[in-house]
Structure formats: C-alpha cells, structure tokens
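Provided herewith is a single structure, encoded as structure tokens, for subsequent inquiry.
Complex shown without one protein chain; remaining protein chains in place.
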Amino acid sequence: MARIRLGMVGGGRDAFIGGVHRIAARIDDRFELVAGAFSSTPEKARASAADLGVAQDRAYGDFKEMAKREARLKTGIEAVAVVTPNHMHYPVAREFLKRGIHVICDKPLTSTLADAKKLAKAADSSNALFVLTHNYTGYPMVRQAREMIANGDLGTIRLVQVEYAQDWLSEKLEDTGQKQAGWRTDPARSGAGGSTGDIGTHAFNLASFVTGLKLDSLCADLDAFVEGRELDDNGHVLMRYEGGAKGMLWCSQVAPGNENALRLRVYGSEGGLEWAQEDPNYLWHTRLGEPKRLLTRGGAGAGSAAARATRIPAGHPEGYLEGFATIYSEAARAIEARREDTPVPGDVVFPDIKDGVAGVAFVTACVDSSRRGGAWVRLERYAG
Amino acid sequence: MARIRLGMVGGGRDAFIGGVHRIAARIDDRFELVAGAFSSTPEKARASAADLGVAQDRAYGDFKEMAKREARLKTGIEAVAVVTPNHMHYPVAREFLKRGIHVICDKPLTSTLADAKKLAKAADSSNALFVLTHNYTGYPMVRQAREMIANGDLGTIRLVQVEYAQDWLSEKLEDTGQKQAGWRTDPARSGAGGSTGDIGTHAFNLASFVTGLKLDSLCADLDAFVEGRELDDNGHVLMRYEGGAKGMLWCSQVAPGNENALRLRVYGSEGGLEWAQEDPNYLWHTRLGEPKRLLTRGGAGAGSAAARATRIPAGHPEGYLEGFATIYSEAARAIEARREDTPVPGDVVFPDIKDGVAGVAFVTACVDSSRRGGAWVRLERYAG
Amino acid sequence: MARIRLGMVGGGRDAFIGGVHRIAARIDDRFELVAGAFSSTPEKARASAADLGVAQDRAYGDFKEMAKREARLKTGIEAVAVVTPNHMHYPVAREFLKRGIHVICDKPLTSTLADAKKLAKAADSSNALFVLTHNYTGYPMVRQAREMIANGDLGTIRLVQVEYAQDWLSEKLEDTGQKQAGWRTDPARSGAGGSTGDIGTHAFNLASFVTGLKLDSLCADLDAFVEGRELDDNGHVLMRYEGGAKGMLWCSQVAPGNENALRLRVYGSEGGLEWAQEDPNYLWHTRLGEPKRLLTRGGAGAGSAAARATRIPAGHPEGYLEGFATIYSEAARAIEARREDTPVPGDVVFPDIKDGVAGVAFVTACVDSSRRGGAWVRLERYAG
Partner (left out) sequence: MARIRLGMVGGGRDAFIGGVHRIAARIDDRFELVAGAFSSTPEKARASAADLGVAQDRAYGDFKEMAKREARLKTGIEAVAVVTPNHMHYPVAREFLKRGIHVICDKPLTSTLADAKKLAKAADSSNALFVLTHNYTGYPMVRQAREMIANGDLGTIRLVQVEYAQDWLSEKLEDTGQKQAGWRTDPARSGAGGSTGDIGTHAFNLASFVTGLKLDSLCADLDAFVEGRELDDNGHVLMRYEGGAKGMLWCSQVAPGNENALRLRVYGSEGGLEWAQEDPNYLWHTRLGEPKRLLTRGGAGAGSAAARATRIPAGHPEGYLEGFATIYSEAARAIEARREDTPVPGDVVFPDIKDGVAGVAFVTACVDSSRRGGAWVRLERYAG
C-alpha cells in the first residue's frame, strides 16, 4: 500500500523529539515525510526542510498556512506530526483536525486543562484520527504486560508502583541556554507541571495502559528542588484507583544516576510484573508461589500482543525508536483503515485524545493537591 | 577478652529470629549463650535449652525468674537478647534493665507507643545498655552509604526513596497455623501496624540511619488487601523531613516476586546512592555528571566505616547473618567498654532506644494518618 | 544530499536478514531501495518487490541480469546489499563489483576460503567499495571500547574473552523445514563451519575490531552435539594473538537460556572492559584499583567514537537495528565521498574485505584444528 503522506510541525534544527518522530515514521516504511513547518522562522524552516529532503515549496514558516494549503493539495499530507512545545499542541492540532488531517501529537496533550478539553472537542468533531505519542506504550514487553493483566494472569490488581526518574535537571540547566531545559521548565510553554507534565504523564499513562485501571483520587507533594526553578522538578504521588487498587508514582528530574529510568511494577492477588524502560526487552513475571521468570521480547512465553510489536528475534534488542515506531505503525494501520473506509482493527491500541485529557487532568490534579498542602483530590473534578 | 555471658528470652523451637540472633552472636565469637527462657512452657524451654547446649539449671520457664536469678549469680548473664513477639518486648526488657543487665532487643521496640515511652524511661534510668537490632544497619555498604552522606558526598539531600517489599502474606497464611504469620498479623501481639510495624519500621530506620535526617511529617495510605486480615499488609507513605528533603516509603507483604526486597535510594544535589538488601555487597554511587560507580564491600572506594563491618575480602559475599553479627559485635564493644568503665567508642553506632521510640512513633503516625483518610500528620505529636 | 540508490540480492519473503538490512538502510534515511533480485524464483521476486514498494521493472529473478541492467541505467543502483546464504556471496558480489557497483555484503564473507580470496581480488581490482556487515561493530559502546583501547586506557592488552551463545539449534530444527536452520546447517550453503561460521566469525571479528589485535594461532575443539547434524553447533577455541595476548572464544547454538548472547571482555595491564550485546547500551569499565564504572551510550564518559554512532540521549535505549544502521550510514558516507571523489573520512571504520577474508580464514583454521584433534594451527597458513 502506498506510504502515508506525512507533514510535521516543529522539529527543526536543535529539537530533539522531532528527529525521533521522523525515524519512528521511517522504521516500518509506512510514511513519507513530504511537508513541514519545522520552525516559525521561515529561513530556519526552509533550511530544516532541505536537511530533511522535503521540497522547498512544502516548507512552511507558518502552521496555519501549511494546514490550509496542504488540505487543498491533491496529494497533500494525510497526517501531521505535532512536535512543538506543549502550549502549541492545541492551536496546531486544531488547524489540522478541522481540515480532516490526522494528527499524531506529542505528549502531554496540552499545557492547560482548558486547552485539553477544547482539543478533545475538536478531535471529537473531526473525522480525522488523533494519536498521542505516549511512545512507551509501544514497547513489546509493555504490550505483553497489558495482555497478561487483561488475561487475568495477575489476578485482581492490588498495587501499581510506577516511577520515572532522570537527573538532567539536577542543576539549573535552563540558565545555560539549553533549549530543551528552557521550555520544559517554563510555565508559559510547558504548563503548570514541570516533571509531572514532562515525564509524570508518561508514567501515569503507562500504568493506566498496562493495568486498564482508572484513577479515582490522588495526593501529591511536588517540589522544585533547584533554587529559582518555576516548575516542579520532583513529584511524589499517592494514588487510589477505582475498585480499590493503590499506587505510588514518583517522577523526578533531579535524581543523580537516573538517565531515563521509567519503571513499572504491578502486583495482583496471583502474581507480579516488573518492567524497566532502560532494559525494555525484559519483563519479569512471578506467579505467586513460583520462581520469577524472565520473559523476553520474541522469546518463549511472549504472546501475540508482544509479537505484533516485534520486528526481530529474541536476543537482538529493540529499543526506544522501535517502540516509538510501533505507535507510528499503528497510526498507519488506522489511517489505512480510514482510507479504505473500514473499521480500525481492534488490536490497534495507541493512546488517543481521551488518554491525553486524562494525562493533563492528572498533572492538574497533582499541582492542585500539592498547592493545597498535599490534600487528596478526586480526578472526576478534572477529567469531567 | 572473655566472652560476654548472654541470655535469651524467646527463640525456642519453631521461632525464626531467635536462631538468627544466636548465629549472629557467635560469628565474631564475643558472646557465649549461657541462659535462656526460650519458651513460656517449661518443658519446651528445657528442651530448647538442651538443643542449644545451655545448662538445664539455667533454662527458665519464666523471664522474671530468669532476670532475678541471673542478676544474683556471680557469673550471671551480662546481656539478654529479647526475641519474643512485639508485645512482650516491654515487660521483658524492663525486668532486665532494672537489674542492670544489658538488653539486645528485636524490633519494633514495642507494640504500642505508650509501652515504647515507658521502656525509654526504663532504659534511661538504667545504667545498662539498650541495643535495638535493626540489623540492616549492620551491612557494610549501609555503613558506607552513611559515611558518604555524612561526608557530604551527595551534597544536600533532597530525596529518600525507600521500600521494603515481600510476598509471603499474599494469601491468608495466618489461617494455616503458620506461627510467624500468626503473631505478625495479630494486633494483640504485633500492635497497630502490620507490614508497617514488621518491615516498614526497618525501612524507616534504615533511611534515618543512612541519611541522618529527622522526619517532620507524613501522609500514609495503608491497606489490608487480603480479606479478613486485621492489620495492614501494604503501606504507602509520603514523607517530609526536617530541612526540606522529601521521601517515599513503600512497605508491602503482598507483592509477588519480592522475597525480602528492602531497597534504599538517596539523592542529593551532588550525587546519588542506591542499595538493595538482597544484593548487599554492592552500593551504586553516582557523582552528578559522572558515570555510575559500583562500590563493593571490601573493594576499591570502600571507606573505613564499611571496613569496620567487613570480615572477608571483596568478592567473597557477606550476607544477612554477618550484617546482624555486626550489631552484636558493636554491642559487645559497648558492653566491654562498660566492663572497663570506659566510654563507648564513637564508631559504635547501633540503633538504640531513641531509634526504637522513633520507629513506634512512625508506625503509630502511619496508622493515624491512614485512619484519617490519608491526612498529613506531624511526628512531633508522637515522638514527643 | 540525494539518497543512495540501493539494490538487494536475496531477502525475499521468509528471509530474516534481508528485512534487517532494509530497516537499517532506512533508519538514517541515506538510502532508497529501488531494485532487487529478492528471490531466484521470478514470481516470488516480483511479489517481494511489490511488498517492498520496488517497481516491477526493477524486480529481477536473476542477479546477473540485475547487475548488467542496473549498471546500464542512468539512475541505476549505486550499491547492492547481498543477503543470500553464504555460498552465493562470492558469485553475486563479483558481478556487481566488476561493474563498479558498491557491495554491502552479509557475513561470513564466503563459504570457502578459496572464494574469499577470489572475492578479495575482485574487490581489490574494482573501484567500488566493499562493506561487510559485521553489524555488532556498529554499536556505540563497541565503538567506545575500541576508542578506549586505542587510547591506551587498558594499558597492554593481555586477555580477550569472547563468546557468542545461542540455543535455537539445541534440537534438530533443520529437520522441521525451518528455512534459517536449513541453510545454516548445510555445508553446501554455509561452508565448513556451522556455529563457527554463523556466529563464531562475529565473535572473532568483534574481538579484532575492538582490540586491534591480530590472531597468530588457535586451537579449536568443535562439536556437533545434535545427532546427525553435519556442521558444528559448538566451538571451543583457544587463541594466541601476535604480541602475546591470549584469548578464548566460545560459540554455541546449543546452550539453553542463551538467545543471542554475544559478550566481549578485554583485560589489560591497567584496566578491563566488559560488554554484552543483549544489553548494548552499557559498557563496564574498570581502571585497575578503582571501582567499576558503568559507561552508558550517550552518558557521562562516552567519547566521540560512541557519539558518532548515537542518535538519541542516554537512557533511551538504542538496539540491534540502530547498530546495524550505523554500518549502513558509514557505508553511505564512504559512497558519498566516492561520488564527490574525496577520500573516505578517517572515522569510517566499517568492516571490509580484509576482515571478511580474516573471518573465513578463522573458520577454516578452526575446522582444520579440530579435525586434527585440536592441534594448534597458525593463521598465516590461511590468511596468506
């Protein structure tokens, strides 16, 4: 089937996540990058386009212009990747959604809960798809964990221990001009959550994706340990899920020795699972009363959900980019289904607009709870 | 120097921790077990004494009788190990303290905060020593961590992530007649905390021992996941330390795949440390901006505090019993100092009565917080 | 710069390594697959071309026809990936080399030493490049290890411990019709070495690449443990390098619990390095007398050689496909240099025809040694 024509907003020179999206889109060869508003500075936008092999006449300095023109082109883009700082997700995505162009948007959904809800409306009223790149859900062993829990392998879920620790903001990196640190610690561009928004949402999303549990309430204690920092760089959160499971979530960007340490542990009445993003090809599984088993991507014991997200045999490690590519490939399958006017296959499970709203609600609830001294807050107040 | 004459209360046949204390007392050859009230059933007490090579005339069926008679003997015991269920720690310890016999007592200090405070008074007014066997503080790499933090190697401490997870109570083991499960889930013998009292106190103590931080307040969410269980089998706790450091503590006895997974991670402005009890000869250290280093017991980079607790070279693993033995050997050094009427050496750092009261206060505060829906409570209310 | 026009011989439906080459060629976006002889059955060749988005008029059923026609096309392929079973590497590569088309060839170079030497002549007399995909050399931490040893960080190298263990041939899989097992255990298609040729060459190459050492002599004990198997499925090899370093190499396809366990350890007078392919983002480094350090891809301590092979930040694991892609991207840089008639950059270090001959000489020497009862043999007899 012909490759999907993809555009991109953001992701010019110096950006990090734009490049990741482009590789992810290429790995399984289902997309072709043909247009972009890679920067709001026209010259930079054109230079980035040249770097990326995108034709100059489809290099835009303005995302609105891009949306309008691409929508009119006969072979205009079918989907757009939105890889700007958070505060731009809403205005950008809206322009494409309203023209029926599918949106593949980076996380968190938006910088405010109000924007999130408006974007949800825009997505609901569009017939385009909305894909949120909580990329960690694309790892094969994350899919394996989700399948096992859905199958009841752990019995009733009691405990969710999730954490996402980094150390790159242990000092005031934002004062050095480092671009990533700049916008991620800036309330105007990131929203009210710092580490909670940047990585806490990933952790929250991962736990929800794997367990299928819905959060009822939380109690959060957020800190900005680095003096003068405006947004939290550490978050401690207790969680109560509907149905009685309990959880702890820790996110931190000031934990020296942690590069990108997203870890999930889930315990139920009949077993436990443990997974760590930095060693993603492994999943520890314990059936209560039996020895621990080390399940591997592609190895004995890996089921069909993992297999669908697996490219190469066990022992040949797949990594972050492949996990990300799985989100893109599922987006492609959904888009192809739309092309053909057929239903999206049931095994396409990428995070979507609802997950995005839930994530922003989570961050907002954390910030509120912490401002109120660590009071318990109900999620229904936010996610509505 | 002559071995210290040791007695024991509790620890008869079927008990677990009594045997551990006895091995720990033997490893460094500074104690000699010469008397005991190993059981409250006289025949059992005598049978246990015979098993253990203790003379029948020093096998007691009653701890009070033992305290009285040993105090009068010319070569009566100099110290007693108290290894009963929690609720008996206070009455037993008191009898020996008031006769000037040193007490080496298992944790938690007592089953109630009232008892803890009474015992503290008894200890304060006795000239005997009181040693609390928070044995995990005896591991060489725990000593190493403590020394490094005291030396400022981590800068200002920001974060304490501590957890103690087990799985042996994932089902209702107490209904099967298993003795350990029986008393540990019984409020009358354990006190108001289940997992919090049994293992949460260890985690709390370890974090305090290593960091030197004092807890200001906490917020706890405790659960008894196993139906019909009277005491918590899982605890989620947020912690605020004096001075601004924050922490999370998780204790659980219902986490399948965790045997005895006590883990401590501490992060400061200049570095991080990570230690796991099940692999106790390793300590991960990261200086901010440098690669992680794996410090080993006896290896390059291990300092004098670890060296004092080390028996054999690096790569020859020491374990739980040796860590426990270090507490006994420090007790011996303190007792020998008393014999000689010299000050206890400054490098003797075993947990004592104050740590015991702090531990019971911690458990009590957790239970209170949880009963009040997870409200924040100040520790000063409890530890007084 | 315009993408390099790539063709492929082999790699049709059911093949494994062809798909890997294609992803590897896409990841860094420097190649475009435009032609192929994916199968020797014309219909299959066309079907595979259709699967892969290759135009039907450039789907060949015969590699000679492909070589001839592509060489005449104005925008014919600039490079060809040869991903057939081993015995076809020589005849296929020769056709393209003699027409000046660059060859990217899978390992081992050929199925016989005679073929290897003929191919070396063909490569030497062509002005096309020859790239051998010993892909494990493309891992960033392998590059890091090589750079550190070249810098003298380990002092004089004394020991090379390398192993490559798998378990997928523990039973007689070739009797089940499994295609991969079929040709890999067939002397006619694989050559005289089984596990030695399939994975032992990788191990040998990796050790040579990282240390820069040249093998002087070896003693090998090869076995076919599975009854009726014609080629070795296990090899034990002692190695003596020029200059006095010694080594051990173990390759096995009958070691249950090993998926793709290629591991290299190198020890010198001043330090040691340890790397494992299944956890490729880590490199353990010990300076004699200091604690072990865990170097990570993209992390503190990683140098410029690793950086050149790195796409995304530390903690975001890269895997097998990215390591493979690094070989392709270096091939692209070399090909681009040829386009521009400039020298190939000095930091392009992909394995080439000489490494290929050395690898086949290694396998041949192992087989000879083993046949002679495990006698020591000199490599100069083979590599000439």
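Letters A, B and C name the chains as they come in the text, with residue numbers starting at 1 for each one.
Definition applied: a residue touches a chain if its C-beta (ideal position, glycine included) is under 8 Å from a C-beta of that chain, and two chains touch if they have at least 3 such contacts.
Everything numeric here is computed off the predicted structure, so don't read it as measured data.
Across the whole complex, the hidden chain's contacts among the shown chains comprise A, B, C.
Only one residue from C:Pro85, C:Gly272, C:Gly299 or C:Pro317 touches the chain missing from this view: C:Gly272. One chain is missing from the display, and on chain C it is touched by residues 158-159, 161, 163, 167, 170-171, 219, 221, 223, 225, 234, 236, 238, 240, 246-248, 250, 252, 254-258, 265, 267-272, 274, 284-288, 292, 373-374, 376. Annotation for chain B: contacts to the undisplayed chain at residues 3, 16, 19-20, 22-23, 26-29, 53, 166, 258-261, 277-281, 296, 298-299, 311-322. Against the chain not displayed here, chain A makes contact via residues 285, 289-296, 299-301.
What we mean here is this: only the chains that are shown with their structure count from here on.
Of all residue numbers seen at the chain A-chain B contact, over half occur in both copies; the interface is built from largely matching residues.
With respect to chain C, maximal separation of chain centres occurs for B (centres as means of Cα atoms). Taking only C-alpha atoms, you rotate chain B by 180 degrees to land it on chain C; that is to the nearest 5. For this pair, chain A with chain C, the centres built from the Cα atoms lie 35 Å apart. Multi-chain contact residues of chain B, defined as those touching 2 or more other chains: 285, 292.
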